[in-house]
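For this view, one protein chain was removed and the others were kept in their places.
The first chain written gets the first letter, and so on, giving A, B and C; residue counts start at 1 in each chain.
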Amino acid sequence: MEKTGIIIVSHVYEIAEGIHRLIKEVAADVDVQVVGGVDIKEIGTSFDTTLAAINNSSAKNLLAFYDLGSAKMNLEMAMEMSDKTVKIYDVPVVEGSYTAAALLQAGVNQENIEEQLEEMHNVK
Amino acid sequence: MEKTGIIIVSHVYEIAEGIHRLIKEVAADVDVQVVGGVDIKEIGTSFDTTLAAINNSSAKNLLAFYDLGSAKMNLEMAMEMSDKTVKIYDVPVVEGSYTAAALLQAGVNQENIEEQLEEMHNVK
Amino acid sequence: MNIDMGIRWMELFNEKIQNEKDYLTQLDTPIGDSDHGNNMSRGMAHVVKAIEEQKPETLNELLKLITTNLLSKVGGASGPLYGSAFMGMMKAETAGEEWAKILKTGLENIQMRGKAEQGDKTMVDVWIAVVEAVENGELTHELIDEAVEATKPLKAKKGRASYVGDRSIGHIDPGAYSSGLLFHTMLRAEAE
Partner (left out) sequence: MNIDMGIRWMELFNEKIQNEKDYLTQLDTPIGDSDHGNNMSRGMAHVVKAIEEQKPETLNELLKLITTNLLSKVGGASGPLYGSAFMGMMKAETAGEEWAKILKTGLENIQMRGKAEQGDKTMVDVWIAVVEAVENGELTHELIDEAVEATKPLKAKKGRASYVGDRSIGHIDPGAYSSGLLFHTMLRAEAE
């Protein structure tokens, strides 16, 4: 099986860093890449930092989470430019990525993770 | 009409601070109180910092958001100890509090805000 | 139960928690966030420190002190849950209830706060078994161990462990284990 990792794109530096800390507690062995803000101070997202995070992951297969719509657009563009498999989930950024990470750490496969995420769907 | 504010309780200091920054951008005039972590370093939540945040708000009526279940328990205990009206919403912490704040800033009343939040329900 | 016994109970419980801190954290790793040892250790260190500093003179004062310290210092779900338990116990003690009824009120408050039922693989499973045994005057160390062990085959329905669904099966619940320590040391304090 291909290694699966997680990428999180938030508009705010602190949100991304905080989710990273929260997730690492329950998923120490999962590769989690985060991008937050245009930079440490400016709120927003950008295409190139998103692409860099995708490429930076040790995983070939990525589950992607985001906070607001424009982060999703950058994720979409970045995944079109990358040769990794990236799937974007329209679920709550904190709760969704936490759930996915906990399940990945527990060795659950992507299909079953998606079933769990499905219940969270329809919030975006 | 009573002044309505927002309180957000997260397990992580950075998540709380980050959401605060994100929200302030769209809701400069809304009183937003955040509590993140047991302290700046330790992940978790606690009853007394939650109660302090409720009391610290200039608003008498509060819409409350949280990330994981134990934060909700502390919110519940704190609201029982406070004489303010606090209502907890089981919606995504980032997306839900952002939506509520944007609507409060736009002058929308609580009932209509709840209709919007209702669509995000069922993720917790 | 009385004030001296109660203080001794907390000393013994604290000792156990500090000694088994790493094991509690280990239990909280496959099905949680690896902090139950730290959480309980931090909370109980504050409880014994507060006992030394404030020297409670009645059981009620002691229960109140335990409540406030666990609520503000534990940090995890176990904080508001143990806090609610001792708050309920304090109120039942104020009302002049017997110890069995006091413990039962503690359990009720845990369930009111956390909404867990028997079999949800939480501390509630241990509390239910213990309260029933105390009511019948049958509480033993073996019974406590069995109640803790019984959480192992269950699938978690509440708390962080519920996020991993089926993968929670086969592991002892950390909060059940720390509640086990609470009742083991209660028995010991009563016996001394």
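Observations on the structure shown:
Assume a residue touches a chain if its C-beta (ideal position, glycine included) is under 8 Å from a C-beta of that chain, and two chains touch if they have at least 3 such contacts.
In this text, all values refer to a predicted model and were calculated from it rather than measured experimentally.
Touched by the hidden chain within the whole complex are the displayed chains A, B. For the chain left out of this panel, the touching residue among A:Glu76, A:Asp90 or A:Glu114 is A:Glu76. The chain not shown here is touched by just one of A:Gln33, A:Ser46, A:Thr99 or A:Gln116, and that residue is A:Ser46. Although one chain is not displayed, its contacts with chain B can still be listed: residues 25-26, 98-99, 102-103, 106-108, 116.
Listed for chain A, the residues touching the missing chain in the whole complex are 38, 42-49, 68-70, 73-74, 76-77.
In the analysis below, only the chains that are shown with their structure count from here on.
The touch graph of the protein chains shown is complete.
Centroids built from CA atoms put chain C at 36 Å from chain A. Work out the mean CA point of chain B and of chain C, and you get 29 Å between them.
Inter-chain centre distance (chain A to chain B, centres taken as mean C-alpha positions): 24 Å.
Counting only residues that touch two or more partner chains, chain A has 25, 98.
Those residues of chain C in touch with two or more other chains are numbered 33, 35, 160.
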